[in-house]
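To keep things clear, I will list the structure first and then write my remarks on it.
Note that one protein chain is taken out, while the other chains of the complex remain in position.
So that you can tell them apart, the chains are marked A, B and C in the order they are listed, and the count of residues begins at 1 in each.
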Amino acid sequence: MPSMTYGEAIRDALAVALARDPAVLVYGLGTPDPKGVFGTTLGLQATFGADRVFDMPTSENAMTGIGVGAALGGLRPVLTHQRLDFALLSLDQIVNNAAKWRFMFGGRGSVPLTIRMILGRGWGQGPTHSQNLQSWFAHVPGLCVVAPTTPEDAKGLLLNAIFGEDPVIFLEHRWLHNVTGEAPEGFYRIPFGQARRLRAGADVTVVAMSLMSLEAAHAVDHLAREGLSCDLLDLRSLNPIDWPAIDASVRRTGRLLVVDAGQETGGVAGEIIAHAATRLWGDLRAPPRRLAMPDAPEATSPALTAAYHVRAEHIAAAIAEMLGRSTDTTPLVAARRFPHDVPGDWFRGPF
Amino acid sequence: MPSMTYGEAIRDALAVALARDPAVLVYGLGTPDPKGVFGTTLGLQATFGADRVFDMPTSENAMTGIGVGAALGGLRPVLTHQRLDFALLSLDQIVNNAAKWRFMFGGRGSVPLTIRMILGRGWGQGPTHSQNLQSWFAHVPGLCVVAPTTPEDAKGLLLNAIFGEDPVIFLEHRWLHNVTGEAPEGFYRIPFGQARRLRAGADVTVVAMSLMSLEAAHAVDHLAREGLSCDLLDLRSLNPIDWPAIDASVRRTGRLLVVDAGQETGGVAGEIIAHAATRLWGDLRAPPRRLAMPDAPEATSPALTAAYHVRAEHIAAAIAEMLGRSTDTTPLVAARRFPHDVPGDWFRGPF
Amino acid sequence: MTATLPQRLLRDMLRIRAVEEAIAERYAEQKMRCPVHLSIGQEAPAAAAGAALAPTDLAVSGHRAHAHYLAKGGDLKAMIAEIHGKATGCCSGKGGSMHLTDLSAGFVGSTAIVGGTVPVGVGLALARQLAGRGEMVCVFIGDAVLETGVFYESANFAALRRLPVLFLCENNLYSVYSPLSVRQPAGRSLAEAASAMGLNATAGDGNDVLASHDLIAAAAARIRRGEGPQFVELATYRWREHCGPMFDNDIGYRSPAEFEAWRALDPIARLTRQLLAGGGIDNAWLAATSGAIKDEVDAAFAFADASPFPGPEAAFTDIWSPEVAACRR
Partner (left out) sequence: MTATLPQRLLRDMLRIRAVEEAIAERYAEQKMRCPVHLSIGQEAPAAAAGAALAPTDLAVSGHRAHAHYLAKGGDLKAMIAEIHGKATGCCSGKGGSMHLTDLSAGFVGSTAIVGGTVPVGVGLALARQLAGRGEMVCVFIGDAVLETGVFYESANFAALRRLPVLFLCENNLYSVYSPLSVRQPAGRSLAEAASAMGLNATAGDGNDVLASHDLIAAAAARIRRGEGPQFVELATYRWREHCGPMFDNDIGYRSPAEFEAWRALDPIARLTRQLLAGGGIDNAWLAATSGAIKDEVDAAFAFADASPFPGPEAAFTDIWSPEVAACRR
């Protein structure tokens, strides 16, 4: 399998989809511009034409409804928001039209519309460029929500979104765009509703998603070196959720930590914990736990984001505590050789 | 204390607020029309003038932002949506401006904007006129969310919303408008973050809100006649939540049922159960439980709403089951002498 | 003998009115348990559009859509059954009066959020344009839609891409009980606002069905010639209450005199007089047509009455695609 970045995997998925089916459209602010949505749409207009790959006015609400209409008209549109935050303008169309069309017309018509939303963080993105409202979308009957972590999953889940028959919220974290991994060539689909086991283990079940799965993997690897064995599930799909995988893991470990990529109160982690508490009561040997973004907007100053996000060291410490152990997390912190508010050395601002 | 309907209590709160402070504005679609938003705004324009009590264009997003600006300009606006569903058009202004203004400007400016949202149900309201997205709002840092059940609380919480310094989502259920109760005359405020104990009991803690608190009270009274003793908390405020009251009750009863007025996945009930599972683990003697609207839009046909909502009999059965008992809920069902899709005899359609 | 255009228009208006009046009459029986927004008095724009559009053209609409659905050729029985919440309804009972669809007639859907289908119609037009097909899309809107941001956003994109879409605006002066004066600045016409967005806009008398038809047909012809999106504003008046079966001139938001003035412009009476005078129809035609319509309407109500309700499990289907629904279990 070729190695590529997460961003390249998304571009690859779009190129494969556009080539495979003339019904596929790719649009959104800046789609054909020289930056190509962080590289994810570069060159697509040149190859597939301005009819199918195009820019749009700053009209998020209408352009979502236009995607709904295009989908009802037989197309498979992919709309991209450079930040999830901008999609707040389009929630009426997402919730009242895209998510409900199939239901409210009794199955007459479906809306295969994919909406990519990029999650911002750090480098002063600030209060309105770094929200992750994933739990909102997961709350809406009729929507699917995916938040892939790896290039392979990003490509396979995006293709599944495009060629499926549901409206899909596709959440991609800006900090994952430069992460590298192997991904199959050509066309393949990864079905929704299946978590991926990133690490197998016996002592505690850790459920994470998106960027948090990478942080959790660092934590789990660190603890493995100290003899603790964690079962790490990358959720991938937030609706539908892979309850069988979570249930099976918790039944084995008796312990559950959920690491949420969104804010704590009313988040996806809470839902998973509620599920475990109500349905896996007898299997839990200790109180379940969650780590999440605090109930606060992300501020702009780097001084105010330093203690804001959940990182590997917090996850490792929480797991150790759940197991009545202690762990020295300094190596985890020391492994990061760049400031806390950037995803890596490659990032020099401004976006 | 005079007796009044819930709708009259809201009208009373608005009249008291308008009379007390010239900064108070009341607006929204139909505010001064002959129906007066189900009676809740009747006559206010005649008394307080068209400058302060007014209709608006069908421009939910701008009219919310205008409320934000008016609040920043020193006013205390109350905006009403005849259905919560219409507010989906205004989420950008609610989340990115109203909820964040104080934070993103470092405390320079606050937004005392009250947004009333009426929750629809039954009589064919259908998929886009009967949503309760309360958990969305409760997820947003900077917003307060209240969902009163009684006339007294409706008035006191609305006055607290209007004269407080936060943006508040005030959720009023259409089926509560005709419910009668006593409410104090004149000006009074009920602070947020305080649940109200509707029934005191020892065997199980039941947490409910809005219309579900009434259903739960029926269930609890029914079970009391069978010797089961429930501690029923009417949440009133969904953000902030009265954790001390919930914690104290669960510590005594060891059992928790949450009855959600919204949909199950990602709902407020899940959050309360997650809280209990993570923080009250040692106090719980049995798995916590929740009842909620199913993860489906509400359909229009009465045949499709008959088994859709949670009613007193479901709550009673769930509680009995949690206590290893059985209960005959036929009296609860028999007590309702009108069709399942209307709040009472007084309702003859269409809205 | 096939009907002349005026005959078709008159027949369609008579049929729409008969259906609406039957709903109004029977609403109190409490068997139609959903909100209904009737078009009695404003049948002309719908009938005119129905005749000007090709059967393969598409249409979308809003809360007051019975007339549009019927004029576009939507199945009457399925609509009445839908309003009754029956399994045989056009949405299998899930949508009610405010959600109508008949894909075989090109009526894609009406929904209940003001302005909500405006971009949907534009998206359908985009799909048609990309497919290189000649069909156009008609988006039925009311005067309040000119207050929604999504209208301007949609119109801008339609103009930008020169999409084959017609915005057909029935200006009946009111949004619920609110007159235009509390919603839009005095002296600004709807057509002007639309025109400034890049739509080719015309306006006319929405109680004159022949003139309305000419305006719409001309706009449709421009669309088919590739001249881009069009806007037609038709002045008309709703006779009954905003939602529900009653008259409401007594409650104070509009004067009985205003109502009477508009009722005198009844588009059906007007065309009937015209055709009777000019020999386009005779009383026999009228009696036969009304009789046939009455039978059809009665049959539709009988069909709805006789139809079964959906089973309770149907409340939980058609939410996700079958594949996704399967893994949510």
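Following the convention adopted for this analysis, contacts are C-beta pairs under 8 Å (C-beta built on N, C-alpha and C of every residue); 3 or more make two chains touch, one makes a residue touch a chain.
Owing to the predicted nature of the structure, the values given are computational and were not obtained by experimental measurement.
Undergrad: List the displayed chains that the omitted chain touches in the full complex.
TA: Taken over the complete structure, the missing chain's partners among displayed chains are A, B, C.
Undergrad: Per the definition of touch given earlier, which of B:Gly30, B:Pro57, B:Gly120 or B:Gly201 contacts the omitted chain?
TA: Of all options in B:Gly30, B:Pro57, B:Gly120 or B:Gly201, contact with the hidden chain holds for B:Pro57.
Undergrad: Using the definition of touch stated at the top, determine which of A:Thr40, A:Asn97 or A:Thr128 touches the missing chain.
TA: Within the whole complex, the residue contacting the unshown chain is A:Thr128.
Undergrad: From the listed residues C:Glu153, C:Glu170 or C:Asp318, report the one that touches the chain absent from this view.
TA: C:Glu153
Undergrad: Which subunit A residues would touch the chain omitted from the figure, given the whole complex?
TA: Per the touch rule, subunit A residues meeting the hidden chain are 29-30, 32-35, 54-59, 61-62, 85-86, 89, 123-129, 294-297, 299-308, 339, 341, 348-351.
Undergrad: List every residue of subunit C that touches the chain not included in the displayed model.
TA: Answer for subunit C: residues 147-153, 156, 159-160, 182-185, 188, 192-193, 195-198 touch the chain left out.
Undergrad: Touching the hidden chain in the full complex, which residues of subunit B are there? Just list them.
TA: For subunit B, the residues touching the absent chain are 25, 51-52, 56-57, 59, 61-75, 77, 92-93, 96-97, 101-110, 141-142, 144, 164-166, 191-194, 240, 242.
To be clear about the criterion, only the chains that are shown with their structure count from here on.
Undergrad: Compare the CA centroid of subunit B with every other chain's and tell me the farthest one.
TA: Of all the other chains, the one whose centre lies farthest from subunit B is C.
Undergrad: Which chain has its Cα centroid closest to the overall Cα centroid?
TA: The chain sitting closest to the overall C-alpha centre is B.
Undergrad: As a quick test, compute the distance in whole Å between the mean CA positions of subunit A and subunit B.
TA: The answer is 32 Å.
Undergrad: Subunit A to subunit C: how many Å between their CA centres?
TA: 41
Undergrad: Going by the contact rule already set, what residues in subunit C reach two or more other chains?
TA: Within subunit C, the residues that touch at least two other chains are 89, 91, 93-95, 99, 111, 113, 116, 149-150, 319, 328.
Undergrad: Where in subunit B do residues touch two or more of the other chains?
TA: 61, 85, 89, 126-128, 295-297, 299
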